[in-house]
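A selection of the complex's chains, in situ.
A, B and C label the chains in the order they appear, each numbered from 1.
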Amino acid sequence: MKTITLAHGNGGELMQELIKDIIYYYCGNDILLQQDDAAYLPEVEGELVTTTDSFVVDPIFFPGGDIGKLAVCGTVNDLAVNGAHPLYLTLGLILEEGLEIDKLKRIIKSVAETARKAGVKIAAGDTKVVPQGKGGGIYINTTGLGVVGPDINLQDAKIETGDKIIISGSIGDHGAAILASREEFEVSSALTSDCALLNNLTAQILSSSGGIKFLTDPTRGGLATALHEIAQQKQVTINLEEEILPIKKEVQGLGGILGIDPLYLASEGRVLCVAAAEEAEAVVNAMKDSPIGTGTAVIGEVTGDKSRVCLTTNLGGTRILRPLQKQLLPRLC
Amino acid sequence: MNYLEQFRAAKINSKLLEKLQQEFTVVKGKIKIMEVCGTHTQAISKIGLRELLPSNVELLTGPGCPICVTPFSYIDTAISLAQQEGVMVATFADFLKVPGSNSTLELEQAQGPNVKTVYSPLDAVKIAENNPEQEVVFLAVGFETTAPVIALSILDAQKKNLTNYSLLQALKTMPPVMEELVLNQYLDIDGFLCPGHVASIIGVEPFQFLAKEYDLPAVVAGFEVGDILFALEQIMEMIVRQEAKVVNAYPRVVEQKGNPKALKIMEQVFTSTVSRWRGLGKITNSGLELRPEYQEFAAENKFDFASATGKVAKQSGCSCGEVLMGIKKPTDCELFGTKCTPSHPLGPCMVSQEGSCAAYLYKVSVKMKLYSKE
Amino acid sequence: MCIAVPVKVIEIVNDTEAVGAVKGVRKTVNITLISEVEVGDYVLLHSGCAIQKLNQSAAQETLAAFRDLAQDAGEER
């Protein structure tokens, strides 16, 4: 059978077979193979941290990754930017009737490889099948569990005027790569998603300096929205410098053609960091040492307490950056 | 470096800005320059230009945002079409959030396959081709830049013998509304930034009346930072010299006669008509409609709009019209910032970040004024 | 009014279609609205169609005018 059918989701024999042949085959480990209603976890040390995300990316294979890689990176990264060491993921699959089983295998293989790289185990899973026309090929939920060591205390850090805003590389690559791979726009480019695991990089950042105030990953909504959330939550003014924003030329090109602002395009492998001014250089250097941080740049700083994000334009003007409001769709003007 | 990149070179731009600032301070008294193109408005906003200019300079935002100038009733008609069984409305994404009486196209899109956003009207024709059982109505809005592309979509649909593609017509033309603005007794404009992409189609000629008949300096401008600064500088020079010409500062794209081939296609399909502008009312010859031989592609002829527009009962209380006409400031609208916000806009001026109300709300310096004669 | 971007024509597919490129992004472009387009030309892309060819010498002249003006600013200061 080359295709997922509704019978693969009915809890019966075919489903068990699918789980054994694909999920256990690629992702199997001592915990997952308990095969019970729930999985017992070994004892953990440190403060527990959890996060959940569902992934509904379209297309499910894109330049630089696929939904499987994305689903692991996304949740591992959310743990990582909270200072946690990621340990376990659960894997909830919603398959659409008609999905080719070969595609599912490629995706689960990708889940397994990325999990291995991140050092996390798939602890539990679930597979559902929805009728053809009620899904997107595959949707994936990953929920993560990690631990934070006693030496890390991001929660109580206070962001102050003068703190630097640092990003680990170019912005919007993922969002642009996804848009570029949508047929309707009839575009193509060599652009690939930046989708990557951030846990090693965040560990490096946190060990390089005690001056880290905040870490996040600017995913949905892009850099502007991520910074807006920080500005609102921490009641600070953040000022970016347009001229030093790292944006790849392809991202600019696509933004131009489709009328989309790269500041609102998602990254899936970038850390956004707020660091004390005096520590910024050390942090930048530590980040640049990482293979996925070579493009690290200071892009702005905290300038006040107005709960807003501003961009100083190349010309010296100021733009207020609002959080994303509309769908990212090509516009007439 | 591609030669076009040089138009963005930061160093030259800073010098141009400096020069401009110097010139403005030389001139005493208020100077009002209107950009009539929404894309100019957007570019100006993106570079944060308004606040960099001396306080005696106002950059007025003109009626060049197709969303803002489209009347309320048009949105309602589009929505009522989308709600009809067997009808799919194809539209540029800009229109999705604009509120009608009871709904938006975005909400209709969410209810079923009623609204499809397209990158090009040619895509709408493809959709009609692939869905023969659906009537695909394209929302034909925009100005001369877009009109030839929409004309092309009609020729394409005709070649493909499609009987399920039509336009909901609201195409507009720039020079007539600019003349209307000039004639407005409350409005006092010192110069125009003319729309470069409209001009790429229609050429420089149609703007000559500004200088010849009304003695106003006007510059056809491009959209790079340098283009805008340069164009403003050219206007300033003319103001200082008390000279009125229409200068083409965008010659790499704008020919004196525009694009003859595009004009031909546009004129083959469309002819001039009166058009209704939000806040300005009806303006003679300011719109385009399908010529009689293409009337089979007019949604007006396929549907009974009386019943559709009959539904228009509740008004949103939006003061966009008055804001556009300068009778009210956005802050005078009682809905401003409370019931009407960018996430929940009640009027088109709040829909895009560069809409007059949205811009005002976020305290990007807004100095727009536009008075109506009424 | 209308977003439009210049792209370089890198391939003529047929009478109505070309491939344009800008900053490493390729895009299919309808060329029905312009005449005599060739590979290497720059065209202005709006809503899927090339609506005008770019005039390279005019561009250079404009750039020269920019530079002159910028120099003015430098001198006057």
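One rule holds in what follows: a residue touches a chain if its C-beta (ideal position, glycine included) is under 8 Å from a C-beta of that chain, and two chains touch if they have at least 3 such contacts.
Small disclaimer: the values here were computed from a predicted structure and weren't measured.
You only see one copy of each chain, but the structure file as a whole lists A x2, B x2, C x2.
FYI, only the chains that are shown with their structure count from here on.
Under the stated contact rule, the graph of chain-to-chain touches is complete, every pair of chains being in contact. Counting C-beta pairs in contact across B-C and across A-B gives the higher total for B-C. Among the residues of subunit B, those touching two or more other chains are numbered 38-39, 65-66, 92, 119, 123, 142, 146. Shared interface positions of subunit C, i.e. residues touching 2 or more other chains, are given as 1-3, 47-48. Against subunit B, the residues of subunit C that register as touching in their complex are 1-4, 6, 8, 30, 32-35, 42, 44, 46-49, 51-52, 54-56, 58-63, 65-67, 69-74, 76-77.
The residues of subunit A lying in touch with subunit B in their complex are 184-185, 243, 258, 311-320, 322, 325-327, 329-333. Residues 1-3, 5, 7, 22-28, 45, 47-48 of subunit C are the ones touching subunit A in the complex.
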